[in-house]
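A single protein chain has been omitted; all remaining protein chains appear in their positions.
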Amino acid sequence: MRSITLSQAVNEAIAEEMRRDPTVIILGEDVAEAGTPFKVLSGLVEEFGTDRVIDTPISEPGFTGIAVGAAMTGLRPIVDLMFGDFLYLVMDQLCNQAAKTHYMSGGKLTVPMVLRTNLGATRRSAAQHSQSLHALVAHIPGLKVAMPSSAYEAKGLMKTAIRDNNPVVIFEDKLMYQDKAPVPEEEFLIPFGEAKVHQAGDDITLIATSSMVQVAQAAARLLAAQNISAEVIDPRTIAPLDCSTLIESVKKTSRAIVIDEGHQQYGVTAEIASVIAHDAFYYLDAPVHRMGAMDVPVPFSPVLEDLTVPTPDRVVEQAKKLMRGVREHVA
Amino acid sequence: MASNQREQWLRMYEQMVKIRQFEFQANQLYLDAKMPGLTHMYSGQEAVAVGICDALEKTDSITSTHRGHGHCVAKGAEFKAMFCELLGKAEGYCRGKGGSMHIADQDNGNLGANAIVGGSAGIATGAALTAKILGTDSVTVCFFGDGAMGQGLLYEVMNMAALWHLPVIYACENNHYGEYTKTEEMAAGELKARGEAFGIEAFEVDGQNVLAVNNLTQTLVERSRKGEGPFLMVLDTYRYHGHHVGDINRTYYRSKEEEAHWRDERDPIDNFEAHMIAKKGATKKELKEIRARVEQEAKAAVEYALQADYPPLDEVDSHVFAA
Partner (left out) sequence: MSHEVLMPQLGMAQNSAIIVSWNKTVGEPVTEGELLLEVETDKAVMEVESRHNGFVTAILSGAGSDVPIGDVIAMISASADDAVVVTKQTDPSTAAQKTTDAAVAASSATISIKSTQKNNADTAPAQTDTALNNNHTILASPKAKRLAYERGVDLQRLIESGAVPPFHAADIPRSSDQLTGSDQVIAMLQATVDLTGIQDFIEWSNEGNGANKGEGESSSSLSTQQMLAAFCASGMPSISSGNGITLRVTDHLDVVRYWMVGGTGLSAVVQVDNAAHWDIDIIDLSQTMIVDYLPATGPSSITRQVTLVVCSDPSASQQSVNLRLYFPASSMSTIAAANWLQGIAKRCVNPLLQLI
């Protein structure tokens, strides 16, 4: 199978859906000729024209609001929010308008829009361009939240998001745009609410989202060398969350570490840990451990910034602590 | 007088009476503690909603505000489903999930009232973008109050609407008070100039004169369909009640004399009635009959809504997501 970058995968997904459905449009800052700062959308304006790939002024709430109205009246807009950090600017339009319209109208109005944005620290971009704010929107009923962990997931989830009849926020890891992964040339969709077991294991479950899936996979390799068998699960969408796959895995392994790049306090790790602690309680042989981003604004200095996000080494260290009750693994 | 003009006058008169009557009944429901929550009365501003909506087709859209009953009626909504919504009943426009501040009537092009001041400016502009991209020829009117002139979102979308020549008409109902504060204390400069800064043609009109509002809107709708939009209308009007139904003691922000002046001298319904009779467009008896009939309809709708069923409890988590 061919391998393409995550950036190409997103581009392909959007292009395919725009060809398939003339109501799909893109709105955002520098999405047309510039193709966004990360060049993810390069080439789309050439194929679909400026009527459908629309450069906006630097007015995030404005163009997000316009997308909500367009979605309510027959289009399927994709809003391009250049940095996840700008979510704070669009909260009213996203959370008060888009998320609630279907419910408030008793099911009459729908808002089929996608807001694509990004997350991820360690790009040396400091506190206002490095945040991972997916928990913020996953808290809001009426919004779906997808978090692709590779080019393959990025393509399949984006296509599903565009076809979904609800507002979907999709977070891409901005450090992964150039990472390649095998992606089939033929069309495929990835359903929401279905976690993917990247790697099966017996001793401990590592649940990781987006960028942290790579971290979990690296940790699993290190653990295997120490005779600890880790299962790596990627929820792929955190709203809806595939609880049963996570619970079944932990029932098997009895231990879990939840790894996510959002802040740890009140975050995605807390939500997933509580699901496990509740539904797999009598199968737990160790406390569920959470590893989120440190609860500090993201610092600029590289030596400081690197401390704030989970790393494979730190996952391994925690996994071994949780394994201590199992005699055969204790050194 | 041409029969189609007489027909239109009578239609607009009846719509204004319907709004006044709807609000009267809604206020009674509130005072009698039969209505959950609270509501914002449109009484006094009827000529704005009716003058504008009568110039629109059913396929044209509007977005509305927290003070939205008037827009809803003017765009063609039915009393029964509206009262049911106000009382949280299953037969309401939103199955009781929206209430007074969120009535949406998509079939008649009402994209919904909005409880965030200025919150619907993006939605209206987006609807206009849809019309442009799909070439549907429809126009969207964005109703908002003078208070929304303080919201940044409005200017972001006005800017884009102007850049992209969208068929949207921003209708600012200047009722002179944002909540409990005079507009002059909140808005620097002229309201009209806010649109003109973006190169948007802006108009001031007497919002108590239904014919003036209607004539201007007809022109602007026609021009919008030709791609000459967007436009801004600033409509001079007045709300008879407080900001909301419980806003009774309001002399600290506006005088009883001022209220009496608007009610006695500038009432849009009374003045239009006098105009119609003077122009032989209708007889006093005819108009009295309309008022009586509308009152009966409203009372019947209230009775119906009071007896109607609440939504089944299992609907609490339906409609969170669309299929």
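Per-chain residue numbering starts at 1, and chain names A and B are given in the order in which the chains are listed.
Throughout what follows, a contact is a pair of C-beta atoms (placed from the backbone, for glycine too) under 8 Å apart; a residue touches a chain by one contact, two chains touch by 3 or more.
Just so we're clear, the structure is a prediction, and the values are computed from it rather than from any experiment.
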- Item | Of B:V245, B:M276 or B:A298, the residue in touch with the unshown chain | B:V245
- Query: With respect to the chain omitted from the figure, which of B:M1, B:L31, B:A260 or B:V316 is a touching residue?
  - Reply: B:L31
- Item | Residues of subunit A in contact with the chain not shown | 254, 281-286, 325-328
- Note on the structure: Absent-chain interface residues of subunit B come out as 28, 30-34, 38, 244-246, 248-249
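Keep this in mind: only the chains that are shown with their structure count from here on.
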- Centroid spacing, where centroids are CA-atom means, of subunit A and subunit B in whole angstrom: 41
- Query: Which positions of subunit B touch subunit A when the two form their complex?
  - Reply: 61, 63, 92-98, 102, 104, 106, 111-112, 114, 116, 119-131, 133-134, 140, 152-153, 156-157, 159-160, 163-164, 318-323
- Which residues of subunit A touch subunit B in the complex? 23, 25, 51-52, 54, 56-57, 59, 61-75, 77, 92-93, 96-97, 101-110, 112, 141-142, 144, 165-166
